[in-house]
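Missing here is one protein chain; the remaining ones are kept as they sit in the complex.
So, subunit A:
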Amino acid sequence: MGTDIAKLLQKKQKRILENWMTTQLSNISLREDLMSNDELREQSAEFLDTLLKVLTEKNLGNVESSDFEPVHELLAGISLSRAKQGFTPAETGVYIFSLKEALLTSLQTDIKEDPAFLLDAVIRISRLMDYLCITAFETFIKGREEVILRQTDEIAEISTPVIRVWDGILALPIIGTLDSARTQVVMESLLQEIVASSSTIAILDISGVAAVDSLVAQHLIKTVAATRLMGAECIISGIRPEIAQTVVHLGIDLSNIITKATLASALKQAFTMLKLNVKKVETIKSGI
């Protein structure tokens, strides 16, 4: 049988694109809000063109052939940008699967008389399209992961507020964990704020930290040391009983650091250090 599947498809490129577009545009998951129909058509035409250009009778049987690299590259780009734009996996799936359908329909029309050859062609095209689909999903997930990582960075930045609790006293609640990246952010904003507010005491509250392991402890010790270099004193508050016991067993020495159980007691300590006296005002009962 001398028919070349690749050539058959190349000849019908226009019709395949039309079919593919019709399926995509009529699908309920069409996202006109995320991508205009013109854009979608342009993207689809370019993808189909790239695919059919590299397709030969020979590489059709070998989905891993390096000939398909430009196709995978283009698809990865499409999938990645879709992930970032907020397309769902199903919507991206429809994109590839409806192309597969258009290709298969085209073969079905062209190879009517030879069922055995048609079957062979269908299997080979399916295999190729499924393989492309895997690429699409792998990169889709990578795209989503990038979004998540970026959000993590953003959260780390917005969740380290430095609060001026009193004239000369800063408080910094730490929530979550204190990994290296986080410590960098915490330390920078703390030191900056010490200068900006000319504070002499900083309270680091760790009530929201799940566990103090050696890494977190080391980061705390470094932050305290840096604060002292700036001429300010650092108090660590919010050490829960279970954290205190764990820190002792682990063998971390925090004896050089002023530590308090609660933020309130740290604030009291700060007042003492600043020689401030906060008192309740006695109200004189006026009884006429």
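We take it that a residue touches a chain if its C-beta (ideal position, glycine included) is under 8 Å from a C-beta of that chain, and two chains touch if they have at least 3 such contacts; residues count from 1.
By definition in this document, contacts and distances are computed from a predicted model.
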item: Undisplayed chain, where the name is taken from the UniProt record, one of "Oxidase", "Anti-sigma regulatory factor", "Cytochrome b" or "ABC transport system ATP-binding protein"; value: "Anti-sigma regulatory factor"
item: Listed residues A:L55, A:I125, A:V186 or A:A217, member touching the removed chain; value: A:A217
item: Those residues of subunit A which, in the complete complex, touch the missing chain; value: 149, 152, 176-177, 179-180, 210-215, 217-218, 241-243, 245-246, 249-252
